[in-house]
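Just one protein chain is left out here, and the rest sit where they should.
In this document, chain identifiers A and B correspond to the written order of the chains, with residue numbering beginning at 1 in each.
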Amino acid sequence: MARRVAVVGTGQTPYKTRRRDVSVPELVHEAAGAALSDAQLTIRDIDAVVFGTAPEAFEGVNSPDKWAADAVGALNKPFMRIHTGGATGGSAAQAGVHHIASGLFDVVMVVAMQRVGQTPEAQRILGLIWDPIFAAGFSLNLITTVAMATSINMQKTGLTEEHMARISMKDHLNALNNPYAHVRKAVTVEDVLKSFPLVKPIKLLDCCPSSDGACAIIFASETRARKITPKPAWVIGMGGSTSVTTPGEENDEATLGRLAAKNAYRMAGIDRPRRQIDVVEPYDPFSITEIGYYESLGFCDSPAEALRMVERGFGEMTGEVPFSPSGGVLCSNPIGATALVRVAEAAMQVTGNAGAHQVPDAKVALAMGAGGSPAPGSATFMTAMVLSSQSR
Amino acid sequence: MGSIEVSARWEVPFSHDIGETSSKFLIELRDHARIMGTKCPECGRVFLPPRAFCERCFIPLKDHWVELEPRGTLEAFTIVTDAYAPAGLPRPPYVICLVKLGGSDTAIPQTLQGLDLSDPRRVARELKVGAPVKAVFKENREGRITDFHIELMNV
Partner (left out) sequence: MAQRADLLEIPGTWDLPWTYAAGEVGSRYIEELRDNARMMATKCPGCGRVLLPPKSFCERCFVSLKGHWVELEPSGTLEAFAIVTIPFPEQREPPYVVGYFKIGNASTNILHFLEGVDLSDPDKAREKLHIGMPVKVIFKEKREGRMTDFYIVPAEE
């Protein structure tokens, strides 16, 4: 990287089905203000703004970035909007880092938001993202997409609904220690297995909620970061990759974050993730996703081994490498902001600021983002960022 | 060749949460026929419609409400004579304007009514930016920006 970059402050809003007390600008302003407070900076210290939000059909306002711009400190400053579906927050974080690593800016505010609660049914909006010529009209939505993939997975690898339920139970338990989390309710494996079957084998408690929320992160150059805070969270690796696997074809190298993580690891000098990474905030809107990540992110060598790891509690708070200590995407999903929240949580972990869901002695954290979905005419965007308490 | 087109329609209902600040503005309008703004204690700007924060000073304005006189100046206007696509707009001709009220620093969009629009060109020549205007409230108000409209003060 040309210049070292670090996170010097983060801010989040509590994730809820609907934040009735704020308009879009007020929601993002809350997150931006919280990040400035955290960094003990003022808006005058910010050189540029990167803003992330995914389909505005959720908000029902075209270009909500324009509405929100001055609420996030963009007055008289360069501003750009980033949109890569669910990976938006991760891509926005990377864009923020690029601004600084390039040498052109020193302190950048990155804010991401979504209001998934302004329309009665999120899947209706997501149903508008498919190829209008060949895919529209076939009732595809993210739940049926995941249901199809899960059925195949179960046939091929021996994955069971119990494995998925264990992940869901873990994430819900972790969310109890995160004051920002949307769903804060302990569930047992039994509760998950008995929860409403949406599209078998996917049940209600295997899925994320629809959330309103915003997150802000302030990034700074090395020189400035050291002046701003005694504990910067250093960005030591980044990677992004697009998967264009069409159903029916072999998964390409980018699927499930494999290539994005590989690129981030190379930059970070990580060749044994299981030893060198202390905590992971993955992008997992469904309970099955984390299981796939054990293998694709290099924590084990095979899908079969991944299942053994689930059975042993590998990703639990007391496990070898905690996954989603915040409760993860499964418990809070303000889509366009979600992947930025993963970066914020990773930064909080390596600076010892994660409060009740702190992983003891966490020094290196991995944050993932995923957007889009495999379908005819679609692509999946993956982002990976490694944060460390050491600048290397 | 290459001429097939596929049709679709997006019909999506929304329920926009307007937040505490905008809600208070509309509720004061509805219940008391009062126009409220917020004022930044640092730079002194008065916002109409009211804002929850000052974007320059970056401070919250939740505790800084001011009542605004329902009188002010015409800052800009246009006379719409052709109907166009969006549903729910008044039938032309009608006048859209920007007005400052009660000494606000920002202008609010509104409709300017009470004019004889049988000769729109004449009205366009005679209306002057800076003309004194007043807010006129509806009898039955609903908590919407249409609870009042603007009229010229000297008719």
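We take it that contacts are C-beta pairs under 8 Å (C-beta built on N, C-alpha and C of every residue); 3 or more make two chains touch, one makes a residue touch a chain.
What you see is a predicted model; the values in this text were computed from it and never measured.
Considering the whole complex, the hidden chain is in touch with A, B. Screening A:Lys200, A:Arg312 or A:Arg392 against the full complex identifies A:Lys200 as the residue touching the chain left out. Set against the missing chain, the residues A:Pro132, A:Gly158, A:Pro179 or A:Gly313 yield one that touches it, A:Pro132. Within the set A:Gln123, A:Thr223, A:Asn251 or A:Ser302, the residue that contacts the chain not displayed is A:Gln123.
Touching the omitted chain from chain B are residues 1-20, 22-24, 26-27, 87, 143-144. Taking the whole complex into account, chain A touches the unshown chain at residues 20-21, 57, 60, 120-121, 123-124, 127, 131-135, 137-141, 143-144, 147-149, 151-152, 155, 197-200, 244, 246-249, 375-377.
The working rule: only the chains that are shown with their structure count from here on.
On chain A, the positions that touch chain B within their shared complex are 18-23, 25-26, 29, 33, 36, 42-43, 57, 59-61, 70-71, 73, 75, 115, 117-120, 124-125, 128, 132-133, 136.
Looking at the complex, you find that chain B touches chain A at residues 6, 8, 10, 12-22, 52-53, 55-56, 58, 60.
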